[in-house]
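Of the protein chains in this complex, one is absent; all others appear in place.
This part shows chain A:
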Amino acid sequence: MASRSKLSGIQRQVLALYRGFLRTARLKSPEERHRIESVVSAEFRENARNIDRKNFVYIEYLLRRGKKQLEQLKDPDITGLSTLEINKVYKPLNLK
């Protein structure tokens, strides 16, 4: 049984972060969970479409930012969406 072609280290980190968000969303109320999943899914997919996979510096930056957002989201008192929305304001110049 051939397994998937080896994921690069940075790919594994991205998938682990995505999985972390989905896991944390599961602990919220159904309505919050649905909103979190929608926002997170859209943002990961937008980044996957728009960011050059060789732009390691920016990807590392996004991973660090994402991990901070995930830690905040784990706080049961935080709905999380406002944090996610606020951080979307920043758009680097090289993004089209």
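Following the convention adopted for this analysis, a residue touches a chain if its C-beta (ideal position, glycine included) is under 8 Å from a C-beta of that chain, and two chains touch if they have at least 3 such contacts; residues count from 1.
Here, contacts and distances are computed from a predicted model.
Chain not shown in the complex: UniProt lists it as "Acyl carrier protein", one of "Proteasome subunit alpha type", "B-like cyclin", "Acyl carrier protein" or "40S ribosomal protein mrp2, mitochondrial". Although one chain is not drawn, its touching partners on chain A can still be listed: residues 1, 3-4, 7, 11-12, 15-16, 18-19, 22-23, 26, 41, 44-45, 48.
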